[in-house]
Every structure is written in C-alpha cells, then in structure tokens.
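Complex shown without one protein chain; remaining protein chains in place.
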Amino acid sequence: MSEITEDRPAVDEEQLYHEAALGSLWWGSRISIALTITAFGGLVFAYFYLRSLNSHGLWDPHHQTASVLLGSLILACVLGSAIVQSVGARRLRSGSTIDWLVGGFVALGLGVLAGGFQIWELTRLNFFPGASGYGGVFVAFAPVYSIIILLHMYWLETLLVRLVRNRAVLDGDGGVGISRQPKAENFRANLEGFTYAWNALSIMSILFFVLFYVL
Amino acid sequence: MSQNALDDSRSVEATRKAIPKLIAVWIVTSLIGSLLVWFVLGPHLPPGTMTDQAAGAQFDIRFVSTLVPPVLFFIWIFFGYSLVKWRVKPGEDPLAPAADFRGNSKTQGAWYIITTVLVLFLAAFGTYFLVVPAGAGGGEGPSPIWTPKTKNMLQVQVIAQQWRFTYRWPQFGGMETTSIYLPVNTEIQFNVTSLDVIHDFWAYQLGVKADANPDVNNVAFTKTQQLGRFTVRCDELCGVWHGAMYNYGYVVSQAQFQQWATQMEAQNAAVTKLLPKYATTYTPSYAGNGGGYYPPQDPNANL
Partner (left out) sequence: MAIDYSKATGTGSSSGAPGGGGGGLLRPSIITGIIGGVIGWLLGHWIGNSFTQGYQQVQGSGSNDIAEFMGYIFMIIGWFAGLGALNYPIQKLFGVEAEAEEPVTEKGWTKYFRYTLDHKTVGVQYLFGMLVYFFTAGLLALAIRTELLSPTYHIWSPDTYIEIVGEHGTMMMMMMTSVVLGPFGNYVVPLMIGSKRVAFPRLEALSFWFTPISYFILLSGLWQGGFQSGWTGYAPLSVQQGVGQDTYILGFGLQGLSMVCASTNIVATIINYRAPGMSWSRLPVMGWSMLSLGFTMILSIPVLIDGLYVLALDRTAQTSLLYSGHGGSSFLWENLFWFFGHPEVYLLAIPGFGLVAEIIPVFARKPIFAYKTSAAGFIGLAILSFFVWQHHLFQSGMNPDMRPLFMLTTELISIPTGFIYLVGMGTLWRARIRLTTPMLFMLGVYFNFLFGGLTGVYVSDVPINVTVHGSFFVMAHFHYTIMGGVIFAFFGAIYYWTPLVTGYQLSEKLGKIHFWTMIIFFNSTFLPLFAVGLLGMPRRVFEYAHRLQFLNQWVSISAYLLGASLLFFAVTFVWQLAVTRKPTVRNPWGSRSLEWYVESYPPPAYNFKRVPVVLSWPYEYGDPNALPVADIVNETKDLDPVGRA
C-alpha cells in the first residue's frame, strides 16, 4: 500500500479550506435567500389564502390600507439601497474601493431608514389589527419585513466595518476588488453573497408593495 | 475474481436454485394469508355494515388488508432467508468479503415497475371508491362535488361545541335536539359545523367522519341500511373534555323515526322559536344578545 501514499497528490490544505470557505459563503448566502423566500412565502400564502376565502366578506371591507406614502418611501429606500450597493460593488470589482465604501454607507443608511419607516408605519395604522383579514396579514408582515431588512443591514454593516478596519490588509495588491489574496477573495465572496441576498429581498419588496398598497 | 473466495452457499448457482423455492413459499404463504384475511377476518372488520358508506369502508379495508400478507411475507421471507442462510458461521472469518455486486439492473427495474404499478393501482382504487360512493362518508366541505343521486335527503345539521353535539332538523321546523335518531333505508345529508373550535363528527358505525369547523359547513352523506345503535365521538382535539365528548344515536324504522321527530318537534316548539334562524353556520354574538347565535358581522361596520 505504501506506493499509494508516495503517489499522494500534494494537497494544499490552506487553499482547499480557503476554497471551501468561499463555497460555504456562496451556499450560506443562497440558503439565506431560500429562508427569506420561504419565511415570506408563508405570509404571502396567508395573504392570498385569506383574500380568496374572504370569510364573511371581511378580507378588507372598508378598503383600509396602511399608509401608501410610507409604503412607497420604504420601497424607494430598499430599492435605492439595493441599486446603490450593487453599483458600488461593481465599482469595487473594477478596483475603486472607495466607491463601494461610499455606496455601501449610503445603502446602509437607506436600508436602516426603510426598516425604521416600517416600524414607524406599524405604530400609526389607521385600522385595528383584527379589523380585517388584510389588517391581520399586514400586522404580521410588517415586523418580519423590518427585522429581515435590519438583519441584512447588519450583514452590510459588518462588511463595511470589516473593510474600514482592515483596509491596509485587504486593499493591497490592486484593491480589495481585484486582489488575489485569500482574505480579499473571502471578502468578495461575502460581499457577493450579500449583494445577491439584498437584491433578492429588494425584488421581493416590489411584490410586497403591490400586495399591500396597490391591490 | 472475488467470487473465487466465496464458499458454496454464497455462490450465484446456489442462490439461483433457492429463488424458485422462495417464491413458491411466498406464493403459498401469501395465498393462505390473503384468503384468511378476506374470508375469516374480512366480515368482522370495522366499521360494519350499518350504512352503505360503512359497508364501503369495510370493503376497502378488507381489500387493502388482503394485499398486506403478500407484501409482508415477501419481505419477511427474503430477510429471513438471508439472515439464516448467510449469517456468519462459527469458525468463519467474519470480515472476509462476501459477494461483490453493487446492483442488479433486472431486479431494480422490476422493483421500480412493480412498486409503481402497485401504487398507481392503489391510488386509482382509492379514487374510485372515494368518488363513486359520494365522498365515502368523509366531510366534503360546504359545496360537495360527489353527491348521491337521491333528491330528497334527510337533512341533519350537526352542531359541535365544547363539549357536546346537538342536532338541528331543518325539515322538522328547524328544531334542535340533543339526541339523534335516524330512519332506516334513508339517504342522509349531514351538515357539520361548530360554534367554537374545531371538532370532528365521527359516527363510527355510520362510516361518517367530518371535521366541525367554526364558520364552515362540512357536508357528508350516508345511507342507512340496518337498525341499531351507533356511537358519535369527537375526533379532533377540542380541549379539556374532548375525551368525554360523545353520545349515542339510533337507526330506527321509518315509522318510529316519524313518531320521534314529530313528538320532538312539538315538545321543542317553544324553544325552537327562540333559536336563531336555521343557517349553515353560526357565529356567537359578542353583542351578548340573549347568548344567541347570529350571522357574522363586520366589527367595524360603524366606521
């Protein structure tokens, strides 16, 4: 059996686990998207189920809708945040770290604002939670939405602050968006995962806006 | 190559010889088993034959039970044979390799085909005996899609609440009774609903089971064909006294039923006037008006 060992291909463990970590970031972020979709999926199911059942005509008898102004602001903030962040991330890839830092902090501000607006909206509803099926689903949806937005903002904040504090390490070798250093690659994988997750949520937000404010 | 190391009992030839014998044993045992199930156990299987739906359910259970021995014996015989025949004997090296094969396309193919055919057959069987006997006694919701042909069915509304059943009879002035009598040889439509939480109306000997949901009318059909007593039990957990939520009903002759019903109608006339109008569902009134039940209303109607 010894000949097998001698033929052993050289395994670069550091490289192996570095790539495994990149793959885990890919899968972790995709799983987080799946979890977000299924978590909202249950509530969207509740929306359509109760809407189509319309028990005793009480789905939305008085067409009471949560503040459309705030709803539009939330959507605008989320979309704006996603777009600014995506553009920033693209600029990062072409080497301008500072663009993403600026874009990322703007996106962070907009996202936190969106989460805050959502909580604020919940405190000033023009209907009681039990007033209608719509009211119930909205009251169920809003906290989940704001929490998930803020969790994504936590993710973005950790990325931003990680880059700010480790700029010297990460930004060598032509910038964090280009560098072949493992730490920079790991950072990019993380950022890419976040971008996907946040963009996915922003696309879902359009659906939520239509469901809760337009229909 | 590894076959060389195998002793006789694990060779292909030895096992090839054994297979027909195993199949013969299987056929004989499953035949005996199935015949016993069909003829000896079959007539005694629940839920009896008090109604057409009960008899149908009995037939279904009997039929599926007859299919059980072949499957059971197939698995047992092949497992049993393997365990007896190929168990490590004293003195053998327990870690020596056994036969080296990773699959067998014929066996696998046959297995896929047979299980698929069996499963599709069972699904078709179930669908047929669900659709043809008008929903097989199960609750079909407010607008049943499989209904009996009879036009004039006896309407019995089952109202469940924590923790008892009452019955309303729209064809007898909308009276409400705490007992249930049914005429024999009659097609019956049960309209099951609840006033509070989810219950389940399970008339065991009638072969009827339907969840009693608040604000939902759940319809089930059956046709009585034998006299006797039946048990009604709640079959969805409904709180503390769920276990005590049962009563008995009787299938009686049509004349006796008429007599009972007219007598009850007269006896209950004063109470019937106070009851809310007969409806498929009722919602408790939080206005508290006499504790009655009223059609649901919009809590914000005044907004």
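In this document, chain identifiers A and B correspond to the written order of the chains, with residue numbering beginning at 1 in each.
Keep this in mind: a residue touches a chain if its C-beta (ideal position, glycine included) is under 8 Å from a C-beta of that chain, and two chains touch if they have at least 3 such contacts.
Here the structure is a predicted model, which is why all the values come from computation and not from measurement.
Asker: Among the options A:Val68, A:Ile98, A:Val164 or A:Ile203, which residue touches the chain absent from this view?
Answerer: Result: among the candidates, A:Val164 touches the missing chain.
Asker: For review purposes, identify every residue of subunit A that touches the missing chain, sorted by number.
Answerer: 1-2, 4-5, 8-9, 11-14, 16-17, 19-21, 23-24, 27-28, 31, 34-35, 38-39, 41-43, 45-46, 49-50, 53-56, 58-61, 128-137, 139-140, 144, 154, 157-158, 161-162, 164-166
Asker: Taking the full complex into account, what residues of subunit B touch the chain not shown?
Answerer: Residues of subunit B in touch with the missing chain: 1-2, 5-6, 10, 12, 15, 45-47, 53, 56-57, 60-61, 64, 68, 71-72, 75, 78-79, 82-83, 86-88, 92, 94-104, 107-108, 111-112, 115-116, 119-120, 122-123, 125-127, 129-131, 133, 135-142, 144-146, 192, 196-198, 200, 202, 204, 207-211, 213-219, 231, 233-244, 246, 283, 296, 299.
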